[in-house]
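Since the structure comes first, as C-alpha cells, the remarks are kept for the end.
Heads up, one of the protein chains got dropped from this complex, but the rest are sitting where they should.
By written order: A, B and C. Residues from 1 in each chain.
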Amino acid sequence: MKLFEYMGKELFAEYGVTVPKGRVVTSPEEAAKVAQEIGSTVVVKSQVLSGKRGKGGGIKFADNAEEASAAAKEILGMTVQGYKVDALLVEEKIQIDKELYLSITVDTAAKMPVIIASADGGMEIEDVAEEKIMKKHIDPLVGFSPYLGRETARRLGLTGALAKEANKLMAGLVKMFHEKDAELVEINPLVISGERLIAADSKVTIDDDALFRQKEAPVVEERTETEKKAHELGLAFVELGGDIAIMANGAGMAMGTLDTISYYGGSPANFLDAGGGTGMEETAQALELLLANKPKAVFINIFGGITRCDDVANAFIQVKKSREIPVPVVIRMVGTNEEEALKILSENGVEAYKVMHEAAQKVVELAKA
Amino acid sequence: MKLFEYMGKELFAEYGVTVPKGRVVTSPEEAAKVAQEIGSTVVVKSQVLSGKRGKGGGIKFADNAEEASAAAKEILGMTVQGYKVDALLVEEKIQIDKELYLSITVDTAAKMPVIIASADGGMEIEDVAEEKIMKKHIDPLVGFSPYLGRETARRLGLTGALAKEANKLMAGLVKMFHEKDAELVEINPLVISGERLIAADSKVTIDDDALFRQKEAPVVEERTETEKKAHELGLAFVELGGDIAIMANGAGMAMGTLDTISYYGGSPANFLDAGGGTGMEETAQALELLLANKPKAVFINIFGGITRCDDVANAFIQVKKSREIPVPVVIRMVGTNEEEALKILSENGVEAYKVMHEAAQKVVELAKA
Amino acid sequence: MAIIIDENTQVAVQGMTGNQGRFHAKQMLAYGTKIVAGISPGKGGQEVEGVPIYDTMTAAAQDNRIDASVLFIPAPFAKDAAFEAIDAGAKVLVGVPEHIPVHDEMEIVNYAKSKGVIVVGPNSFGIVSSGKCKIGIPPNQFFTEGQVGVVARSGTLTYEIVGNLAMNGLGQSTVVGLGGDRAVGLSFVDVLEKFEHDPQTKAIVMVGEIGGNAEEQAAEFIKANMTKPVVAYIAGKSAPPGKRMGHAGAIIERGKGTFDGKVEALQEVGVQVAALPFEVPGLLKKVL
Partner (left out) sequence: MAIIIDENTQVAVQGMTGNQGRFHAKQMLAYGTKIVAGISPGKGGQEVEGVPIYDTMTAAAQDNRIDASVLFIPAPFAKDAAFEAIDAGAKVLVGVPEHIPVHDEMEIVNYAKSKGVIVVGPNSFGIVSSGKCKIGIPPNQFFTEGQVGVVARSGTLTYEIVGNLAMNGLGQSTVVGLGGDRAVGLSFVDVLEKFEHDPQTKAIVMVGEIGGNAEEQAAEFIKANMTKPVVAYIAGKSAPPGKRMGHAGAIIERGKGTFDGKVEALQEVGVQVAALPFEVPGLLKKVL
C-alpha cells in the first residue's frame, strides 16, 4: 500500500527524521491558514500517488496566505498524472544547499533490506550512474547497527555535524522500515539545509500482507470499485480493459492464460487469480464479478492443486442456475477432483476442455463472433 | 547486580507477569497499612539477597493488620543469612495448587540465553532430577518466538487456559531478560493458582557491564565500603580477610598470585585486579586502598602487557614519597617497559623481583616475621 | 537420486489438524511421502491419517528423525512455525502459505541460511521428487518419475507444464516451486546448480515470470556452469507494466525484469524459450 507524501512525512517525524514544517489541507482556506502560520514562502504540493507532480503542475510556491489560497484553488480538483487531487501539503520552503538521495527497500535477490544512497539526489535514482550509488544490505536478524549510518554518511560525503545528523536519521529510518513493515521508504531529495538534513519528499510503501498487524497504518485506496470488491473476496484482480473475462487459479497460471489469449489474438478484460483453496462461495462471487464487467466471453481455466475442480464446477452451476449468463463461457478443467467436476458439468449440459490452448483458441473465436 | 525480590517483581509486573498483590515497606506501620488494604492473610517477607529466608525466620504469615505489624517488627532489623533486613515485602497469601520452576539465564557453553523449566518447583533446581528439567535455548539473533512458550508450557504440563497464560508469561519474561540486560531471571516457585500463573518469588540479576544503558535499573549495593571505593576506581576488588595485601594486574594473574601465596602458607588480605591499562593515578589510589586495610605486608605482582611497568613503578614511588608505608612491600615486575620500571625503583632504593614464586615466598616470610 | 528430497525423507506437517493440512497430508501419504509427525498445539496425542500429532515440533523431534517440515499455518503465524521447525532440526522447510509479511520472510530465509536449512517457498506449491516424495500441494497424478528437472516460480503454471510433460510421456526427477513472493529461500541458480549435479536429471525446464532479475541471473549461471540443456517458459508477456499481477514478484517496475529482457538473456545463452506452455515438451524432446 503506497502512502501519500504527507503520511510518509508524519511517519518520518515520528521516527525523528526532520521534515519541513507544514500540514495537509483539503481547501484553499486551510491552505491560507497554514501559510499564515508558517509566515514565510510555502510550497503547495498535490497529494497524489505519482512521483512526477512538478511536471504535471501539481506543485506551486506561494509567498503569502493569499497566494497559497490561490495555488490551492488551482491544484485542488485537478488531475496529476491520472490521479485526482483531493489533498494538499502546505509546507515551509526550505533552503536547499544540496540534494541527496536515500532509500531503503527489499532486495529480492539478496533477500535482505538494502539501503540505497547517492550524493546525486533530486533526480530519479535510475538516472544516477551506478558507481555513484551506495547499496548496503541490512541483515534482517541484526537490524540497524550504527556503522550502517556511518558508511551511509561517508558515501553521501557528509562530515562533522551533518554526519552525526545522518547517523541519527538512518537509525530512525531503518527502525521505521522494520516496525512499519515497509517495502519501500524513499527520501528524494534529502536536502542539506545548513547543518540539517531535511526530508523534502517521502515515498513509503507498506507491505499489504502485514496490514493485519499495522493497525495504526493510514488507509490508502488505489483500487477501482471492482478491484476493491475482489480484494474483499480475497482475490487478486486487475482490470485490463479487454473483452474476454478470465478466471484462473494461481498468479502464474493467470498470467499464462493472459499470454495464451493474447497469443491467439484475444484481448483479456482482466487478470483474476482465484487463488488456492478458495471455496465454492468465493468462486461464485468471483464469477459474478467477472460478469458485472460485461465481457464478450468468459474463460475459466483451472488446474486443480489446492483448488478442487469440483468446487469450481459446482460454483459455476450455481451461478448458471441463479441468473442468466448472457455471454459464452469456455471452461477448461484438469487436476484435483477433475473427474467429479467434469461429471457435474456434463450433468448440467456444460462441456469442458482439458487442453488449455485449445480452450483459449475457442474463447477468442467466440469473443470475436 | 542482584535485585531484591520486590524490585524483580516490579519488573515482572511491567512485563505482564502476574505477581501477588503487595508492596514493599520499611516499618511495622506501613506493613499494617498494606495488610489492611489487602484485607486477607498476608505474607511478610524480608528483602535480602539470599534465597533461604524461610529457614532464617525471614518470612512470616499474618492474618490481619496487627499481626502484620508484629511480624514486621520482628523481622525488621534482624539478620537473615548474614544480611541485615531493611525492607519487607507485604503481599497477599495466594492459593497454591502447584509449584513450578522457571528461569532464564546465560548458558556460557552454548553462548545463548537458556530457558530452564520444571514441573517440580519450590525447591532448588539443583535438587530436581535432570530428566525433569527442560532446557531450551533462545537464539540471541531471533529472540522470543511463541513456540518457545508452547514448548515450555508443554514441559510444565500446562494445558488450556494455563498454557495460554504460560505463553503470555514467557513472551514477557524473555523480553524483560533481553531489554533489562539480565543475567538471570528466576521464578521459583511459579505458582498455579486456579487459572492463573503467579510469580511467588523473584530472583533477578542485571549485568553490571550493561548498567551504563540501564539508566532506570534500581541500585543495589552489595559491596563493602572498601570494595565500593575500589569499584569507583575501576578496580576489581574483593576482601578476603588475610594479612597479605595483593595487587596484581589481570584477574587470572591475581588468582594465580593468591594461589601462590596460599601455596607457600600465606594468607591473602584481598583480591585486587588492577586491570589492564590503568594509569599512574589509579594505581596510586589502589595502593592507598590496600594500605587502608592495615595488612602485614604488601605484594605487588605485575606482568606488564597493556599495563606498563613504569607506570606502576612511578605510582609506587609517588605513594612512598607522600606517606609512610608501615609494612614491607615486595615488588615483582616483568613485561612492558620493565627496564624503565626497574630503573625507577632502584633509583629510589627499591629492589624488585623478576620471578613470581620467589617474590611470593619472600612476602609470606615477611608477613610472618 | 533427485534433489533436496527423496524416498528416505521423513516429513513433519505443521498445522496437520487444520482443513488444508489434513487434506494435503492425506494426498502426500497417498503419493508415498513418509510423514512421521503432525504438529498442532493442543492436539498432541491425537492421530490423523494414522500419523501421530504432537503439540510442538520439539516433542515431535524427540520421537522422530525429521528431515523436512511443511507449513500449513496461517500467514501471521508462519514465521514462528518456521523458526520452530529450524530449531527442531528440520533441514528442509517447505513454506506453502501465501501472504506472509515480507519482513517475516526475510527473517525466515536468512535464519534458515545461517543454519544450513533449505527453504522451499514461502508461497510455494512445494517440491516433488517424482515417484519418491511429495511435500506440498500439487495434484498427485501428473508427477511421474523421469529425467526432467523442473524449477518454477508459479504453482498452477507448473502443473500445467508438468501435465503437458505427462501427456507427452516425460517424467520428472524433481519439481521445485521457488515460491512467488519477494523473499524466498531458493533462486533459479540454486536449483539449476543442484540439477547440474544430479545424475537422474538430463534436462531442465525453467518456468519464470516477469519481475525481478532471477531469470537474468539464471542465464548468467547457465552460461558459466551448466552442461545440461535448459528449456524455459516465461509468463507475463501480455501483463501491463506497473500492475501487481498477484505474485508479489511479478511486477514490472522501472523498466527492470521485462519479458523481452528475460527471453533475450536466456536465448543468448542457448536456452530454448517456449512461447506457450504446451510447446515445452516438444522443445524438450529436441534436446533430450
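We adopt the following convention: a contact is a pair of C-beta atoms (placed from the backbone, for glycine too) under 8 Å apart; a residue touches a chain by one contact, two chains touch by 3 or more.
Owing to the predicted nature of the structure, the values given are computational and were not obtained by experimental measurement.
Among B:Leu258, B:Leu291 or B:Leu366, which residue is in touch with the absent chain?
Among B:Leu258, B:Leu291 or B:Leu366, only B:Leu258 touches the chain that is not shown.
Of B:Glu186, B:Asp201, B:Asp273 or B:Asp310, which one is in contact with the hidden chain?
B:Asp273
Check the options B:Gln36, B:Asn64 or B:Thr336 and report the residue that touches the missing chain.
Reading the full complex, the residue touching the unseen chain is B:Thr336.
Considering the whole complex, which of B:Val106, B:Ala119, B:Ile133 or B:Met280 touches the chain not shown?
With B:Val106, B:Ala119, B:Ile133 or B:Met280 as choices, the missing chain is touched by B:Val106.
Could I get the residues of chain B that touch the absent chain, sorted low to high?
These residues of chain B touch the chain that is not shown: 106, 108-109, 111-113, 126, 139-141, 178, 181, 183, 207, 209-210, 212-213, 236, 238, 240, 248-256, 258-263, 268, 271, 273, 275-277, 303-307, 334-336, 355-357.
Touching residues of chain A against the unshown chain: what are they?
Touching the chain left out of view, chain A contributes residues 136, 139, 141-142, 145-147, 150-151, 154, 159-160, 163.
One rule holds for everything that comes next: only the chains that are shown with their structure count from here on.
Would you kindly tell me how far, in whole Å, the mean C-alpha position of chain C lies from that of chain A?
So the centre of chain A lies 26 Å away from the centre of chain C.
Would you mind pulling out the distance in Å between where the CA atoms of chain B average out and where those of chain C do?
Spacing between the chain centres: roughly 53 Å.
Report, in whole Å, the distance between the mean C-alpha point of chain A and the mean C-alpha point of chain B.
55
What residues in chain C touch two or more of the other chains?
107, 111, 114
Two-or-more-chain contact residues of chain B, please, as numbers and ranges.
141-142, in rising order.
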